[in-house]
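Missing here: one protein chain of the complex. Every other protein chain is in place.
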Amino acid sequence: MAIEGIDLIKAASFLGAGLAMGLGAIGPGVGEGMVGAKACEAIGKNPGEAGLLTRTMLVGQAVSESTGIYSLVIALLLLFVV
Amino acid sequence: MEDLGRIHQLIVPFMGRDLTFNLDVIVMTWIAIAAMLVFGFLASRNRSRLPGPFQVLGELFVSQLYALTEDALDQERGKAYRPLICALFMFLLFCNWMGLFPHMHEPTKDLNTPLSLGLMGFVIAHYAGIKQKGFKEYAKAYFQPIFFMAPLNIIGELSKVISISFRLFGNIMGGSIIVLVVSHLVFSLVLPPFLNAFFVIFIGAIQAFVFTMLTLVYISVQVN
Partner (left out) sequence: MLNDIESWVKVAAFAGAGLSMGLGAIGAAIGEGFAAAKANDAIARSPDSSGDIFKLMLVGQAVAETAAIFALVIGVILLFSNFSAAAPISVAALLGAGICMGFGAMGSGVGSGFPAGEACEGVSRQPAVKGNLTTNMLIGSAVSQTPAIFAMVVSFMLMFINYSGAPLHPTSAALLGAGFATGLAAIGSGLGSGLAAGASCQGSARQPLTSANVTIIMLVGQAVAQTPSIFGLLISFVLMFKSYAPSETLAASIALVSAGLCIGFGGIGPGVGNGMTAQSAVGWVARNVRQEAVLMRTMLVGQAVSQSTAIYAMVIALALIFLI
């Protein structure tokens, strides 16, 4: 196997892209799950406000998903720009 | 096993480019549409106070999904969108359950179908948002919390299309591959009916519902 400079850089950027998206998905996944869990709990306690609670849940999840989207952007940059 | 990932394609040269048609998917989509039309015809013909089986099913679908839509949007706006939501759910359900029949494939197994449905939902949601709030208010939402977050907000909005369509595609494709491979491994003894019941009927119904709900939620987020 011949390893040259440009090959090594490409390999490193692919590995980086995979790890960035893979590890970057753990946090938002758990966090958004916790948001969903609390929303279910709140609806169970106070079903009258279900619409408001669902909307709040979606906004909270969208915000905590932004770190996942940053990972996606970095991974795409590593794949196609570097 | 040999058919894994094989697609019948028709490639037509057009204006110097190749247009690719996935024939299987087109045929299967039309079969799903035909099945829906037949179902609609059977459900709405001879309506009576003592409903027949098709009328019961049709009324169940329609009333549940209408109630759902009016719950998420409000009564007035719900009226405009409930036929869309109802049709989307029934189309996806017919598509996802098609894999039960031998020699038929789910059209949703091809990424093009979920992606076009996802794009459709995206366009409708944003059109509804602009119509509701006016373009200025709509555009303002992208510059929250600070103006330079705009590119990331736009990527975040676009990635919703990716997530909604790949979720359906991944589940249906994964399910059908599992059914195929595991049936092959056990020489098609005993297991296949249970695998089909779980991956095709159960997961197919859940994913059709999730796709419909998310389209509805995206519309309601833009509107409210």
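We just call them A and B in the order they show up, numbering each chain from 1.
Here is the rule we use: a residue touches a chain if its C-beta (ideal position, glycine included) is under 8 Å from a C-beta of that chain, and two chains touch if they have at least 3 such contacts.
Keep in mind it's a predicted model, so treat the numbers as computed, not measured.
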Sole residue of B:83, B:134, B:151 or B:174 that reaches the chain not shown, by the stated touch rule
B:174
Over the whole complex, note the residues of subunit B touching the chain we left out.
4-5, 68, 159-160, 162-163, 166-167, 170-171, 173-175, 177-178, 181-182, 185, 198, 202-203, 206, 209-210, 213-214, 217
Footprint of the hidden chain on subunit A, which residues?
1-3, 7-8, 10-12, 14-15, 17-19, 21-41, 43-45, 47, 50, 53-54, 57-58, 61-62, 65, 68-69, 71-72, 75-76, 79
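The definition used in the following text is that only the chains that are shown with their structure count from here on.
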Distance between subunit A and subunit B based on Cα centroids, please, to the nearest Å.
23
In their complex, what parts of subunit B are in touch with subunit A?
71-72, 152, 155-156, 159, 217, 220-221, 224
State the interface residues of subunit A toward subunit B in the complex, per the touch definition above.
51, 54-55, 58, 62, 65-66, 69-70, 72-73
